[in-house]
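Complex shown without one protein chain; remaining protein chains in place.
Entry: chain A
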Amino acid sequence: AARAQSEAVNQQQQQSEAEGEQPRVEDVDDEEEDADKLLLYGSKQIIRLFVPVSICMLFVVSIISTVSYYSSTQQYLPYTPFHDQTDDPGKIAWQSILNALIILGLVIVMTIVLIVLYKLRCYKVIQGWLYVTSVLILFFFSLIFFGVLLSTLNLAFDYITMAVCVWNFGLVGQVAIHWKGPLLLQQMYLIFISALMALVFIKFLPEWTTWVLLVLISIWDLVAVLCPKGPLRMLVETAQERNESLFPSLIYSTTAAYMSVGTAEQPQQQQQQQQQQQQDGNVSSDLDESGSHQQQHQAAAQVLNGGGGDGGEAGVSGGHDGDGPDAAGAGSNGLRVRNKAFHDESHGVKLGLGDFVFYSILVGRASSAGDWNTTLSCYFAILIGLSLTLLLLAIGRRALPALPISITFGVIFYFLTSLIVSPFVDALTAQQFFI
């Protein structure tokens, strides 16, 4: 190991010697970096998104593989009524397609409700509902999560300590996400709730429904963001007309400077209200049920609405030259790169939480099959899709959906790897043949 490291170090030293510089144990590319400041800035933004996406996926994969609660599907959501355990491919096909269409219909309805509300400026209700949704995830789902984690680790824990811990955990999360807090803390909480939502989806959705849903959601994302009459595009344009920013609390942001810019504070509450309003409409229908699992269904439904609605939101425009810093809105499934200000690193990249959730769902579902080759290839496929999307964003400079390319790559690679590559590699490693 030392030799390999020194070899690399020495290679760089030799190169720097050849270039007539002072030898340093550093990157020799500083010369080129000066000339390609923009390229390096762009790649820094990509890495700033690689890291949280990877952490979220790693978290989901490790929980799926160790905690059996999330990898077993016994109950189902009321939104996926067709879930017979059968091996008939035709039956599986139509059932999963119908389930996925139902969920997609929900997402579309919620998005339209959201846009109507946003146009009618009903901000406060949306903000209140957003608070309720994150309370649900941070307290209720976290309680369940910690409970099953402790039972997997076989640790004894009393309710009083658990109550105190979850209370603190949830409250700090609320403050960090919706109000002010250290950026790292906010990012950690956002990753945690995305991972938790992904786990809930993996638990409650039948297997083939998950795949069909992923494909349909990415098609919807593409249509909604790019079509001229697409709802998410209209949302973004309305936000731009009003010079407001959209939903900053459900977006993963790599910098805090965005939040502290003046015009961001006020509209933030307005957009939160919109989201809550849209989710409110869906909750009223299932308030009559009781029982812990039913409540979990409800909670999952509400979260699903929240996640789906956010998932249905638009991508965001890239840097608009000459606009105010917050003129371009932000959405859950969009990306935002400040291409113009290469010297202004305070504007970071934003990625919607819906993207985190769906990437983690894909990788988590791939890993629940037990084959780690598949998981690895899906992970790399998603990363490559994400970098391609960011590259397109840098070129296109407009609102782009983050889901389609990554999900397409991920799904293709999942099926190809699990069906073709894995048997080949297993045959090789069983006999220790290396290629």
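Here is the rule we use: contacts are C-beta pairs under 8 Å (C-beta built on N, C-alpha and C of every residue); 3 or more make two chains touch, one makes a residue touch a chain; residues count from 1.
By definition in this document, contacts and distances are computed from a predicted model.
> UniProt name of the unshown chain, from "DNA polymerase delta small subunit", "Gamma-secretase subunit Aph-1", "Dilute domain-containing protein" or "DNA repair RAD51-like protein"?
Missing chain, per its UniProt entry: "Gamma-secretase subunit Aph-1".
> So one chain is hidden, and I want to know which residue out of A:50, A:146, A:169 or A:208 touches that hidden chain in the complete assembly.
Among A:50, A:146, A:169 or A:208, only A:50 touches the chain that is not shown.
> Which one, A:133, A:240, A:360 or A:377, makes contact with the chain that was left out?
Here the residue in touch with the unshown chain is A:377.
> Quick one: which of A:93, A:120 or A:427 touches the chain that's been left out?
Touching the chain that is not displayed is residue A:427.
> So that we can see where the missing chain sits, which residues of chain A does it touch?
Per the touch rule, chain A residues meeting the hidden chain are 1-15, 17-18, 23, 25, 27-29, 32, 34-40, 43-44, 46-47, 50, 68, 152-154, 321, 339-340, 342-343, 370-373, 376-377, 380-381, 383-384, 387, 394-395, 413, 416-417, 420-421, 423-435.
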